[in-house]
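For this depiction, one protein chain was excluded, whereas all remaining protein chains were kept in their positions.
On to subunit A.
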Amino acid sequence: MSSIEGERIRKLVVACDAGMGSSVMLAGQLRRELRKLPVTVEHHPVAAIPPDADVVLCQAGLAERARAGAPGSVVVGFRMFLGDPAVARVVAAVKQGGVVVGTTGN
(Lines give C-alpha, C1' and ligand atoms only; values in the text may rest on other atoms or scores of the structure.)
Protein backbone atom coordinates (compact mmCIF):
# COMPACT_ATOMS: atom_id res chain seq x y z
CA MET A 1 0.00 0.00 0.00
CA SER A 2 1.27 3.46 -0.78
CA SER A 3 -0.76 5.72 1.51
CA ILE A 4 -3.34 5.76 4.32
CA GLU A 5 -5.50 8.37 6.07
CA GLY A 6 -4.22 9.13 9.57
CA GLU A 7 -7.61 8.47 11.16
CA ARG A 8 -7.69 4.93 9.74
CA ILE A 9 -4.41 3.96 11.42
CA ARG A 10 -5.03 1.44 14.21
CA LYS A 11 -1.72 -0.36 14.36
CA LEU A 12 1.73 1.17 14.02
CA VAL A 13 4.69 -1.19 13.90
CA VAL A 14 8.27 -0.10 14.44
CA ALA A 15 10.58 -2.64 12.79
CA CYS A 16 14.31 -3.17 13.01
CA ASP A 17 16.57 -6.09 12.24
CA ALA A 18 16.50 -7.69 15.66
CA GLY A 19 13.45 -6.00 17.14
CA MET A 20 15.36 -5.63 20.39
CA GLY A 21 17.11 -2.27 20.29
CA SER A 22 16.30 0.73 18.19
CA SER A 23 12.73 -0.29 17.35
CA VAL A 24 12.01 -0.85 21.04
CA MET A 25 13.21 2.64 21.86
CA LEU A 26 11.18 4.35 19.16
CA ALA A 27 8.08 2.25 19.88
CA GLY A 28 8.24 3.27 23.55
CA GLN A 29 8.41 6.89 22.55
CA LEU A 30 5.46 6.61 20.12
CA ARG A 31 3.35 4.60 22.58
CA ARG A 32 3.77 7.47 24.99
CA GLU A 33 2.94 10.16 22.44
CA LEU A 34 -0.14 8.33 21.18
CA ARG A 35 -1.35 6.75 24.41
CA LYS A 36 -4.65 8.67 24.51
CA LEU A 37 -5.56 7.53 21.00
CA PRO A 38 -7.00 4.21 19.79
CA VAL A 39 -3.72 3.19 18.18
CA THR A 40 -1.59 0.17 19.08
CA VAL A 41 2.18 0.56 18.79
CA GLU A 42 4.28 -2.61 18.54
CA HIS A 43 7.91 -3.43 17.78
CA HIS A 44 8.92 -6.41 15.66
CA PRO A 45 11.87 -7.73 13.66
CA VAL A 46 11.58 -6.62 10.04
CA ALA A 47 11.21 -10.28 9.02
CA ALA A 48 8.13 -10.76 11.20
CA ILE A 49 5.85 -7.77 10.65
CA PRO A 50 2.24 -8.68 11.54
CA PRO A 51 -0.09 -8.54 8.50
CA ASP A 52 -2.55 -6.18 10.19
CA ALA A 53 0.03 -3.38 10.58
CA ASP A 54 -1.39 -0.22 8.99
CA VAL A 55 1.91 1.66 9.03
CA VAL A 56 5.44 0.29 9.43
CA LEU A 57 8.25 2.62 10.53
CA CYS A 58 11.79 1.38 9.97
CA GLN A 59 15.28 2.65 9.28
CA ALA A 60 15.52 3.78 5.68
CA GLY A 61 18.02 1.02 4.90
CA LEU A 62 15.47 -1.64 5.88
CA ALA A 63 12.51 -0.14 3.98
CA GLU A 64 12.85 -2.45 1.01
CA ARG A 65 12.82 -5.57 3.20
CA ALA A 66 9.86 -4.16 5.13
CA ARG A 67 7.90 -3.50 1.92
CA ALA A 68 8.57 -7.05 0.74
CA GLY A 69 7.46 -8.52 4.07
CA ALA A 70 4.44 -6.28 4.59
CA PRO A 71 2.80 -5.65 1.22
CA GLY A 72 -0.45 -4.54 2.84
CA SER A 73 1.15 -1.85 5.02
CA VAL A 74 2.36 1.67 4.33
CA VAL A 75 6.13 1.62 4.97
CA VAL A 76 7.80 4.83 6.13
CA GLY A 77 11.59 4.94 6.37
CA PHE A 78 13.39 7.20 8.82
CA ARG A 79 17.02 8.12 9.45
CA MET A 80 17.15 9.46 13.00
CA PHE A 81 15.83 7.88 16.18
CA LEU A 82 15.25 11.21 17.83
CA GLY A 83 13.26 13.90 16.11
CA ASP A 84 13.08 12.45 12.58
CA PRO A 85 10.67 14.54 10.45
CA ALA A 86 9.23 11.40 8.77
CA VAL A 87 8.25 9.99 12.18
CA ALA A 88 6.84 13.36 13.26
CA ARG A 89 4.64 13.42 10.13
CA VAL A 90 3.14 10.02 10.97
CA VAL A 91 2.43 11.13 14.56
CA ALA A 92 0.83 14.34 13.32
CA ALA A 93 -1.37 12.44 10.84
CA VAL A 94 -2.60 10.10 13.59
CA LYS A 95 -3.30 12.99 15.94
CA GLN A 96 -4.71 15.60 13.61
CA GLY A 97 -5.59 13.68 10.45
CA GLY A 98 -3.88 13.81 7.10
CA VAL A 99 -2.43 11.33 4.69
CA VAL A 100 0.60 9.16 5.47
CA VAL A 101 2.51 8.45 2.29
CA GLY A 102 4.88 5.49 2.17
CA THR A 103 8.48 6.12 1.18
CA THR A 104 9.84 4.64 -2.02
CA GLY A 105 13.44 3.61 -2.57
CA ASN A 106 15.97 3.90 0.24
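Following the convention adopted for this analysis, a contact is a pair of C-beta atoms (placed from the backbone, for glycine too) under 8 Å apart; a residue touches a chain by one contact, two chains touch by 3 or more; residues count from 1.
Heads up, the rule we're going with is that contacts and distances are computed from a predicted model.
Chemist: Looking at UniProt, which of "Putative mRNA 3-end processing factor", "Mannitol-specific phosphotransferase enzyme IIA component", "ABC transporter permease" or "Dehydrogenase" names the chain that isn't shown?
Modeler: "Mannitol-specific phosphotransferase enzyme IIA component"
Chemist: In the whole complex, what residues of subunit A lie against the chain that is missing from view?
Modeler: Residues 17-22, 24-26, 28-29, 31-32, 45, 47-48, 59, 61-62, 80-83 of subunit A touch the chain that is not shown.
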